[in-house]
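Sending over a structure as structure tokens; questions will come in a sec.
The other protein chains are all here in position, but one chain of the complex has been omitted.
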Amino acid sequence: MYDLITGPLLWFSFIVCIGGVIIRLVYLFSLSRVKDRVLYNHADAGWGLRSLFHWLIPFAGSAMRMQPVFTFMGFVFHLSLLSVPLFLSAHNILWDENFGISLWSMPDRLADILSAVTIISGLFLFLRRLSRPEVRILSEVRDYILIIITILPFITGFLAYRQWGPYETIFIMHVLSGEMLLILIPFSKLSHMILFFFTRLFIGFEMGGRRGARSW
Amino acid sequence: MVDTVELNKLLDEYDSARIKTWLNICSRCGLCAEGCFYFLSHNRDPKLSPAYKVKKTLGEMYRKRVKADDRFFKECYEILWFQCTLCKRCSLYCPFGIDIASMMSIARNICMSQGVSPERLIEFTENSRKSGNHMGLPSEELIEVCEWMVEETEDEYRGVTIPIDKQGAKYMYTINPREVVFYPQDIGNAAVIFSIAEENWTIPSFGWDCTNLPMFAGDRAMAAKSVDNVYKKAQELDAEKILITECGHAYRSLAFEGPYMTGQSDGKPPVDVIHYVQLIDEYLKEGRLKIDPEKIIKEPITYQDPCNVSRNGGLWEEARNIINYLAEDFRDMTPNRDHNHCCGGGGGIMPMGPDFKPGRMKAGRIKAEQIRETGAKIVIAPCHNCFDQIQDLGEKYELDIKVFSFKELLLETMIIPEKFKPDGKANEKD
Partner (left out) sequence: MRRINYTFIIKWGLLILTLFFWITPGMSQEDRIIMNHEELGIHSRPLVIFPHNDHEGLTECIRCHHDYDEYMTNIGGDEGKCSDCHQATPGSNPINLTKAIHIQCKSCHMKSAKTNVNKGPVMCGQCHIR
């Protein structure tokens, strides 16, 4: 089982994730050359980057200041969500053993705390979805499921690290849920992790490059 | 009955990389709601959140495709025309910068292709088709009004003229047909200002309607025709620039949407388009118009940033510069400039008539509160829709305000050089 899920299945997930994202980007790019002249006509690096950075820095956009708790939780969620899988020492050891490359590793204690933070902030987002009327009315079942799928590798990773519960089952679930997440990236709303940069640049061009107005 | 062929054709045509991306990545965080004045003025009704409105209209159109029925379009009708003025403020509140207003515009176009659009807007569109202006006025009527206005000015000024169809003018002045019918004084005022600034200008006998109600109705072909009328006429008259009266959506339509409607590959209008606030700002800076220090307005004054002039036009400092010359006690609203709130009269709802006034008044609550907070007695609105809406809001919310256009205030405060004073009056003073 370990052999299968960390071998062929993992390769499959990586290929689907990266390949899917590339295919999607190429498709959108070629479509945009035909149908989105407006994207290129008003391109302006200064406005584009300002539009981007105002939404990458906490509380830089005015909407973020209107919902400070959500903003804080949202940033904490995204930061821990991205940093734990990339900088967990055990993951880097696997990278190193298999490909001879690795990133900086964070201490296990920190990774442990950040996993808990991801789970808690993810649950906050889930509850916010349920409790704020203007968010609940927008939400579909798949939006709730996506949050659960996103934090699943962190729940199982957290349990596996502490060896709480049936270790082997949890370990397998950890790997499988991580792979599911990778596969979902190009096909679900998770694709915003890449497309975010393009939509932000566009609105920067559209509001700023074209009209001189802010988009944050 | 739903014309599925046309529906499918349009859906495919509009299915750009932007639309695909926007509809796909919206993660339903609900932050856009914070930006919407409809949402805020209706006690945070979740059904008025911009993301919900776009999901229920364009989102559903792409999801349902040919399965969309008449009932669906009826629901869209309510949302698209009476719950959104296309003010584009929500884009500033979306973490992904999704251009929700553009999607609402597209949804309007698709509805219109099914014959679903407010009756009055369809009427205006038909007028535009027949006559080139949304009121359906013949050229003669415009010329008559111009002549009448020149006569009117003769009591107070000397040498005011309105050149019609003059070749090679610096500005081809385009107006809102409402001015011809309801506010001819506005044309007279413009003529006085041009004459005193000794400007080389003209009003065209055709293509003088700068507005674009077919754009709000959702008739793409006619909207394109409307801007093309103006562009073509400006080229024909060899005018240096197209000047737009104090109207908001006309500026958005001619300067920003028009180039794409008429297929300009660089996204820019074939002839430069400028708004009236730019012109006055320029005149005051260059000293072509001077303000009488004794006439400077002392009452507290505030400025309504029209969405399509400020946020969607990038012109907000111009207006503030002008007010600096005109008035002592300027009090800005909060929020302002590109973050201003729509007055509630935009997106074509204003000309739809009195039936829709209760809705406008409810939506305008935010604007009324903003104005009240400034304590201003005078509101300047360089947009006909804002002007009318704020006047209505003033009555409804008992704001005790007077609404003015820049032209009106300018005429009250500027110095009339001796050579423009009528003989009789000049003699009386001596």
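When the chains are written out, they are named A and B in that same order, and each has its own residue count from 1.
Please note the rule applied: contacts are C-beta pairs under 8 Å (C-beta built on N, C-alpha and C of every residue); 3 or more make two chains touch, one makes a residue touch a chain.
Not measured: the values here are computed from a predicted model.
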Shown chains touched by the chain that is not drawn here: A
Touching residue (missing chain; options A:L52, A:A160 or A:M207): A:A160
Where the unshown chain meets subunit A, residue by residue: 2-3, 89-90, 93, 96-97, 107-109, 160-163, 167-168, 171
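One rule holds in what follows: only the chains that are shown with their structure count from here on.
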Subunit A-touching residues of subunit B, taken from the complex the two chains share: 15-18, 20-22, 24-35, 39, 44, 46-47, 49, 51-52, 55, 91-99, 256, 260, 265-268, 310-314, 335, 338-339
Residues of subunit A touching subunit B in the complex: 28-29, 31-32, 35-39, 41-42, 51, 55, 61-63, 66-67, 70, 74, 129, 132-140, 143, 189, 191-192, 195-196, 198-200, 202-204, 206-207, 210-216
